[in-house]
Structures are given as structure tokens and as C-alpha cells.
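The complex appears here without one of its protein chains, the remainder shown in place.
Note that the chains take the letters A, B and C in the order they are written out, and that residue 1 is the start of every chain.
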Amino acid sequence: MAADHSHATLSHDAEGNVSPPEHTHPDWGTYKWVALILTVLTAMEVWIYYIPSFTKTYLFVPTLLILSAVKFTIVVMFYMHLKYDAKLFRALFVGPLTLAAFTLVGLLFLFGHLKISF
Amino acid sequence: MGGEHPPTSTGLNNTKVAIWAFIGSECFFFASLISTYLIYRGRSPVGPFPHDAWTDPATGHVFKAILNIPVTSVSTFVLLMSSLAMVLAHSAVVRGDRRSSKIWLASTAILGATFLGFQAYEFTSFVHEGLTIHTNLFGSSFFILTGFHGAHVTAGVIWLLTLLFIDIKRGFSPDEAINVDVCALYWHFVDVVWIAIFTLVYLIK
Amino acid sequence: MTRDLRMRWLTPALALLIAVGLSACSSFAPNTIFGAHSEFGHSVDVLTRRLLYAGLVVFVLIETLLVVILVRYRERDGNREAKQFHGNSTLEIGWTLIPAVILAFIAVPTIKTIFKTQAKATPGALQVEVIGHQWWWEFRYPQYGIITANELYLPVGRTANFALTTKDVLHSFWVPKLNGKRDLISNHTNYIWFTPDSAYAWNGFCAEYCGTSHANMRFKVFTVPPSEFDAWVAHQKTNAIGSALPAPAIAKADTGKAAQPPAPAAVAPTPVMNVSDTMSATFPRANLPEWVIPKTPTPAHLAFDQSVTGNVTRGATLFKTAPCIACHSVRGVPTAAGIIGPNLTHVGSRTTIAGGLYPNDLRHLQLWIKNAPEMKPGSLMPLFGKNEKGATPGVYTDQQIADLAAYLSSLK
Partner (left out) sequence: MATTVSLPATPHREPSHRYESGVWSWLATTDHKRIGQLYLYTSLFWFLVGGIEAGIIRTQLYGPNQHLVSAQTYNELFTMHGTTMIFLVVMPLSAAFFNFLIPLQIGARDVAFPRLNAFSYWIFLFGGLFINFSWFLHAAPNGGWFGYAPLTTRPFSPGLNIDFWVLGLQILGISSLAAGFNFITTIINMRAPGMHFMRMPIFSWMAFITQFMIVLAFPIFTVALTFLMLDRFFGTNFYEIQAGADPLLWQHLFWLFGHPEVYILILPAFGLVSEVLPVFSRKPLFGYPVMVYSGILIAFLGFGVWAHHMFAVGMGPIADSFFSITTMLIAIPTGVKIFNWLGTMWGGSLRFTTAMKFAIALVALFTIGGISGVMHSSPPSDLQQTDSYFIVAHFHYVLFGGSLMGLFAGLYFYYPKITGRLMNEKLGSWHFWLTAIGMNLTFFPMHFLGLDGMPRRISSYDAGQGWENNNHLASYGAALIIIGTVFFVYNWFASMRKGAVAGNDPWGGATLEWAIPSPPPDYNFATIPQVTSRYPLWDRKSPQITSEVPHGTRDEQKMEVKIAGQSTGTAPAPADTRLNAPNAHPSAKQLGINMPTPTIRPLLAAFFLGCVFVGLIAHRNLTIMFIAAGLFVLSLYSWLLTPLEPEHH
């Protein structure tokens, strides 16, 4: 799987560092906990979906959103090892993600699914 | 390309930088699809609908709420587990554990394929219940959103199978782990998108 | 050096200035957005002028600075080296703040005007439903049960509230002298309101690209004193059939007043509708300002036998069973209840046909019926002239068409 790659022959760092920091990747110990938490959170999500008294309250949607945001974050942080990886990757991901999220919310406002009241 | 220190200005691997930029871009791709789904939710004059039953005034036919939460919960779980298999495959390659890497790559691909199987089942049962891409706004936006996600999973499965094939043929050395890493990033991202879809499309009523 | 400079820069620069200057010379501007004739228009006018002044200040500032720099710091012989500096925080903060101040100067009235012009219309407003069609306008007055096309009558001094919808694609409702644009959007109802402040005739345009004949989707607005508006309403509510036969008197009804010279921007127009003209109760044609009368030439190769004269009664009989009734309505003719095309009940009283593209007279009506798609590209009304070439075969001879046209123009 030889993807296109750099053919430059230098080995240096434009920012002045000679070699990049070695990333410490998490291992099975972390992974299994992450998997467990993900499973539990998913179970919780589905579970509250089936509590009619809860789905009717104002808390239902925010709770779901928070649960899924947590799942989202831990997958990104641990499985995609963004927590351990270069800062640059974090910028490449979090920047667009935030902008995209704002856009989504903006659109929901514009189409009247979210409302501001005075 | 070697996985040691790639000769670049930042010391980061080119392909990895590119895949992260790609993932950033995909955020907007899926944000647009999800926005559309949410905008059109509740706008269809005709059913069937995701969470409510609907009686066709013309024929009197009753359509039940179409989403099948138990089945999708299982497929969601399958996809989450595939992510676990994926990280294990990557760490096996990093350790130079040839045997495990093949097992975990294969497991990831199989779990991904299982997810696709669930989706195929879901789609066909919806069609049987009278929901197609033509039926209404919900049908169009639902099938296209989840369909595009499914297409990403399909591409991922093919990618995984290619890696598996190479791994079986000649094996990845630890300094080739970057090849698996990049695929893993893609795979997890597809998983993460599903996390959002599962909540926004399936659970929120 | 100076000679050289003049040669190299002044000549072309002067040419440039002249080029630009020329464009402002055109003073005849019947559709200008300035000096609008509604209170909506006034608010926008004031705001636009403020924007223009702010823009002019920035423009003069930047371009003067640029010219000064170009002249002062041009390379001179023996002066090769530049003074060296590459940044200055005070300056940079300064030129961040000054634009911010200018923007505040326009942002505040902008927001105020937004909320003012988008407030709810007064309850007593005249309701008008505007329905866009490819490529003509349907106007309904739900309070009076009137349906007409391509020509609006509005009373001076009374707020008109428009509810805008479309039957097909997007359009945009625009009368430059009265209001800003508001789009007609499928599956939406949009609103805009304004209060005309003087009586006159205005051009309206479709301002959203809507397909082949977007250019030919125009309309006219007649703002008239309330009493005349009432007369118009009363007349429009009647059935055209019978009331309008025979018609010749009407043509002579106008008092022969000459058309006003067009100076709408400067002088507030005066009412020009002739109240005595109650027979048709419409804007008298002789008083129409030049620029609301269409001058579109008819297609060169579309001919009509000039020797035939139409007969109203024959036309009326033919119309009752003609294919026209599938698309057009005429109140009083029970068979004619189509809704695809414009309502023809009082078509003879309108000054234009076909989305303001042609004046409404016998000759244009005849050509229109003979071959509408030739008269107006893309027209959704099929051709009817025998032997005309087009998507569908025509059935009518010139004589029959002349009869139909005579009948239609009798529907005052």
C-alpha cells in the first residue's frame, strides 16, 4: 500500500526541533475501558429512549446529546489517539468540527427548528 | 513509506496530515447531510414517519413508526466493537505481532461487514413497509444520510480487506504501521459519525 | 520626466476618468430607486444615501492616498533605495478602528430600518395576493374577490400588504420606484408592505431568474386616488360579459390630456387618472407615461392578414368552446374556468398583455393568439394559428383569431 509520499531527503523540523516527539499510544488496558464505557453509554442512551416519562421532559434531548458527545469525544481522544498525538492534528480536526457544528446549529435556527424568543 | 520519522518539516507523516485534513473536510460533508435530515424532519406532508404511526388519508392504510431501535442498537454496538478491533489491529502491527494483526484486521472488516448487513436488512425492511427514497422528504433524507455513511463503511471495509491481503501476503513491519494507522483514523471517524447519527436520527424524537 | 509621466500615465488615466464619468451622464431614469414614492421607499432611500456617502468617503480616501503615493514615491533617477520600514502598530490599530467606526455609522440605521420595514403591516391594509407564474403575474384582492393579471391598482395613502407565493419556480416582486424586492418562494408565503404616496404609473419587474422568459416577466402598477380605486374595484367586480358591449365609446373616453413629461425623480407625480372615465375605470391610456408602454417589436416573420376584421359576437361564441377555456377564466362564461393562464374577465381593460411585454391592442392580441411562443420565448400558452410551426399544430384561421381578439378586447 505505497501511498504517495514525500520524496524529500532531508530530515529536519521547520519549527526548529530536530526530531518529532515519540507518541505514546495507549494499549489494551485503555482500549478495553474505552470499549466498556462506550457500551455502557450506548446502553444508557437506548434505555432512556424507552422511558416514556423521561422522553417527555425537557431533559431528554440534552441528555442524549451529552451522552453522544461524550462517546464522540472518547473515541476521538483514545481510539483516534488525538489526546496523544501532535497538536496540529487536533487543530486540523477541532477547527473544522467546531465550524461545522456552528453551521448546523445556524441552519436549524434559520429553518425555525430552534428559536430565540425575546 | 517508512513509519519512523518521516522526513518532513513537522516530523509528521504526510499521509497522516492529509487524512486529518480529509476528516476535517468530512465534518462539513456530514454536517450538511445531517442538517438536511434535521431540517426536513417533520416537514413531510405524507408518511411514513420515523417515530410516529401514520394513516394514509387516501387509502386508510396505517404505517407504523418506521425506525427499529433495538436492531439499530445492536448494529451500533457492532460498529463500536469494530473500532475496538481496529485499535487492536493497529497496536498489533506496532508490536510486530503478525498473527494478531491479521486476526484483528479481519475482525474489523467482518464487524464492518456485519454493520452493513444490518443496514441492508434495515433498508429492505423499510422498503417493504413502504418507505423508499421517493416516498417523502423523510425517506430521501434518511436513506441518503445513512446511505452515505454506509458507503463510507463499505469503502472502509474494502480498504481493510486490502490491508489484510497485504498483511497475509507479506506482512506489515512495525515501521509500516502508519498504513494501518491512517486506515484506522478513517475507520474511527466513520464510527464517530455513526455515534452522531444514532443519536440525532434514531433516538431523538 | 514630467513629460514622460504625462505621456505614460496621464493620458490613459484621463481616458479612464472620462470613461467612468460618461456613465453618470444619463439623466433619464424612470425606474431609479432614488426618490421612491412610498414610505418604505423613503426609509430605504435615506439608508441607501447614507451608504453611498460612507462609501464615497472611503473611496475618495483610498484612491487619493493611492494616487499621492504613486506620484510621490515613483522611482526617480538616482533615487533607487526606499525608506525602510515594515510595520507600525499605531497605524495598524488606527486603520482597524476607523473602518469600524464607519461601519457603526451604517450598521445602526441598517438595523433600525430592518425592524421598521419588516414590522407587521397595519391591520387596515389592503391585502393583495401576488402569485408568480412562469412568466406572468397573478394579482388577487381577497377583500374584493378580484383576480387580475400583470397590472396592479393601488390606492394612494393606504398601506398595501402583499402576500407572495408562486405556482412554480422562484420569482421576485420588484417595483423600483415603490419597494425593494421580495422573493416568491415555492412552499412559502412571503410578505412585503408599503404605502404609495402619489398617484402615477410604475414599472415592475421579476427580479429572480425564473427560466426562459425571465426578461419578459414584467408588470405595471397604477397608484390612484382612493375614489378612483373604489371605482376600479366596483368595475372589476362586475362581469365583463354584457357590461362591456359594445365598446367603441371607451376608446374615445380619454380627455386628450397629453402624457406627462417624464421627470419622476424630481417632481412628485400628480394624479392622472380621469375620474369621469368610469366606463372602464382604468388608467386612461392617453395619460400613460411613455416608459410604461411596451415597445417590444413583434417577431418579424409572424404575419397576420390585415384585411380581416374581427367580430365580437362571433368571437364570443367561438371562445365558449375553444381550447382557451381549459386555461383561462372569464367570469360570466361558465365554461371558461381554467386557472393555468391569466384571468381574462377584464382583459380588455388592461394596458398590456403577456407579462407587460406588449401593449394591449387588437394587433398584438391577434399575433399573440396566433403564436404565443413566437411572441414570447418559452411561453406556456400554445400557438393557435393554422400553419404556424411549433410544438403543437394550430387550428385557427386569421379570421377566427381576429374574432377572438375582438371579443377579448371587448372585455373591458
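Annotations
In the analysis below, a residue touches a chain if its C-beta (ideal position, glycine included) is under 8 Å from a C-beta of that chain, and two chains touch if they have at least 3 such contacts.
Not measured: the values here are computed from a predicted model.
Within the entire complex, contacts from the absent chain reach the displayed chains A, B, C.
Set against the missing chain, the residues C:44, C:130 or C:201 yield one that touches it, C:44. When you scan C:190, C:311 or C:397 for touch with the missing chain, the hit is C:190. Summary of contacts with the chain left out: across C:114, C:234, C:303 or C:340, the touching residue is C:114.
Remark: the residues of chain B touching the chain excluded from display are 8-10, 12, 14, 17-18, 21-22, 24-26, 28-29, 32-33, 36, 39-40, 43-46, 133-134, 136-137, 139-141, 143-144, 162. Against the chain not displayed here, chain A makes contact via residues 1-10, 12-16, 88, 96, 99-100, 102-103, 106-107, 109-111, 116. One chain of the complex is left out; on chain C, the residues touching it are 8, 12, 15-16, 19-20, 22-26, 28-34, 43-44, 47-48, 51-52, 54-55, 58-59, 62-63, 65-66, 69-70, 73-76, 79-88, 91-92, 95-96, 99-100, 103, 106-107, 110-111, 113-115, 117-118, 134, 168-170, 172, 174, 176-177, 179-183, 185-188, 190-191, 203, 205-216, 218, 290-291, 293-297, 377-378.
Keep in mind that, in the parts below, only the chains that are shown with their structure count from here on.
Here the spacing of chain A and chain B, counted between their Cα centres, is 15 Å. Across the assembly, chain B contributes no residue that touches 2 or more other chains.
Across the assembly, chain C contributes no residue that touches 2 or more other chains. Those residues of chain A that touch chain B in the shared complex are 1-6, 8-15, 17, 19-20, 25, 27-28, 31-32, 34-35, 38-39, 42, 45-46, 49, 55, 60-61, 64-65, 67-68, 71-72, 75-76, 78-80, 86, 88-89, 92-93, 95-97, 99-101, 103-104, 107-108, 111, 113. Those residues of chain B lying in contact with chain A across their complex are 1, 5-17, 20-21, 23-25, 27-28, 30-31, 34-35, 38-39, 41, 69-70, 73, 76-77, 80-81, 83-84, 86-88, 90-91, 94, 162-163, 166, 179, 182, 184-185, 188-189, 191-192, 195-196, 198-200, 203-205.
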